[in-house]
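Submitted below is the structure of interest, expressed as structure tokens.
Apart from one protein chain that is not included, each protein chain of the complex appears where it belongs.
Presenting chain A:
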Amino acid sequence: MGSRTSSLLQAEEIEQIQKETGFSKRQIVRLYSRFTSLDKSDNGCLSREDLLRIPELAINPLGDRIIHAFFMDNPESKINFRQFMSTLSLFRPIKSHDKDIENPCNSRDNKLKFAFRMYDLDNSGMVTREELLVILQMMVGSNITEEQLGSIADRTIAEADEDNSGAISYENFVKALQRADVEQMMSIRFLN
């Protein structure tokens, strides 16, 4: 499988992706085979539908938003392999040589930005109470009342919101997660 897909992938392209994302060559080849297997229409691009077809992602409460995040910078709702890889590169574990590079794609900041996007659906830079409520509702079952959920949302905003804007800005969000080990939490081991 690997050899067939790698033949489709140009050597220069691999090198370029390698430079951009920091993935190793074998990782890129492996992910490319995944990319092509997801790409049912075989046109070198992934659409939302392609990703929605992944069965587990369909039942993930945040599945829609994760897919949405892939197409964030892309109005035509199509992403090619390079765009796909640049999103995935956020989740590469931080290695020692990453520190030499100026603003690596898998920095803590980028990881947090991705997480923030999960809340901030309209991309306004602020998470309002309504947006927070929506995401809470997605995650909880029926055991919890609307009212309780509302108070939890209020509390979350109150904890984070230092500038009294009634919403969580990205800076507030970063501060709320200050103590959390985001670098580790938001990293995946990519197979070679």
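We adopt the following convention: a contact is a pair of C-beta atoms (placed from the backbone, for glycine too) under 8 Å apart; a residue touches a chain by one contact, two chains touch by 3 or more; residues count from 1.
One rule holds for everything that comes next: contacts and distances are computed from a predicted model.
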Which of "Actin-related protein 4", "RING-type domain-containing protein", "Sodium/hydrogen exchanger" or "Proteasome subunit beta" matches, in UniProt, the chain that is not displayed: "Sodium/hydrogen exchanger"
In chain A, positions touching the absent partner: 31, 34, 37-38, 51, 54, 56-57, 60-63, 66, 70, 88, 91, 93, 114-115, 118-119, 135-136, 139-141, 143-144, 148, 151-152, 155-156, 159-160, 173, 176-177, 179-182, 184-191
